[in-house]
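Note that one protein chain of the assembly has been removed; the remaining protein chains are unaltered in position.
Chain lettering (A, B and C) follows the sequence in which the chains are written, and residue indices restart at 1 in each chain.
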Amino acid sequence: RGLRATRAGPNNPEGGNICGLRSLTVSLTKIVTGPNTANINNCHGSCAFPLPSANNHAVLLNSHIGSGNVDERAPCCVPVAYEDLEVVDFADYGTSITIKPNMVAKECGCR
Amino acid sequence: RGLRATRAGPNNPEGGNICGLRSLTVSLTKIVTGPNTANINNCHGSCAFPLPSANNHAVLLNSHIGSGNVDERAPCCVPVAYEDLEVVDFADYGTSITIKPNMVAKECGCR
Amino acid sequence: FPQNRMCAFQVTSQTKRFATVGNVSGSVQLCENTTCCVGYYRVIDGQPKVDVLACDIVEKSCPDATCKAQKRFNGRQIKCVCNTDLCNSNITWTP
Partner (left out) sequence: FPQNRMCAFQVTSQTKRFATVGNVSGSVQLCENTTCCVGYYRVIDGQPKVDVLACDIVEKSCPDATCKAQKRFNGRQIKCVCNTDLCNSNITWTP
């Protein structure tokens, strides 16, 4: 069971700016043969109270900082789940096709 | 297999400031019966190149930002592994003893 | 050699885990890995009712020789922690 943390919901007026997934297309030409680009997404937004998709550590950390300990690193909006991406690559023996893990952000949370 | 990313090592002079685990003791008295305090640790430090404990998404994101896309959220130093904590709690039927998941940061990485 | 801590022992069905951290003989427990005794009480109609008396598992720290009450959950629960043999038999409590 998680510690108590109110979640952002339809009635939360700050819902537009809270930590969440945003599309991001990047070039892959320097690291793989193909594809040339991919949408890997990125996480953006506030991790102030109420913390979206926080875990117990982030709730405790946020509460500790809220008590005046402003020198601590505050919770940060980061990917917490990923998808793999199938790519064509180049190895000693020539062309290969492989699955690269954790390439595409799928879900964001405060950590 | 991960994408290429040089790791911080004994020969890396910036090793002192790179993303890593730091001790952090917080009060738990508002959320559980006991213990009164616990060391939950926190992650601090730089996620500039070379990215410590980065995954493929973070390496791509860092490279994309390095190419001049400075409006993107940069990789952030966050916990990537946790430990549970055994606590004494209070429920309708009285005192209970439970395991709270993801309470203590155990490892940090750039995400 | 140092003797193991002895604590008063009593548990509920939800807190049997406390029986695993020291040999129990009647209403006394001999602690295996701690020098702290604990007491956890529900407060019902202003009166504390024992839930747990045992060797400590989670508190880790016990600076006091006697068991002084600490209120939790708006006074609906109290706990105490102490560091002498059977010190958790009596809780020092001001309603």
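Going forward, contacts are C-beta pairs under 8 Å (C-beta built on N, C-alpha and C of every residue); 3 or more make two chains touch, one makes a residue touch a chain.
The structure presented is a predicted model; accordingly, all values stated were derived computationally and were not measured.
Taking every chain of the complex into account, the chain not shown here touches A.
Here the missing chain is touched by one residue of A:Gly34, A:Pro50 or A:Pro101, and it is A:Gly34. Shown as candidates are A:Asn17, A:Ser67 or A:Thr95; the residue that touches the absent chain is A:Thr95.
Only one residue from A:Ile18, A:Leu51 or A:Val87 touches the chain missing from this view: A:Val87. Seen from subunit A, the chain kept out of the figure touches residues 29, 33-36, 86-88, 90-91, 93-97.
The rule we apply is simple: only the chains that are shown with their structure count from here on.
Averaging C-alpha coordinates per chain places the centre of subunit A 13 Å away from that of subunit B. Measuring from the averaged C-alpha position of subunit A to that of subunit C gives a distance of 43 Å.
Subunit B and subunit C have Cα centroids lying 34 Å from one another. Looking at subunit B, no residue sits in touch with two or more other chains.
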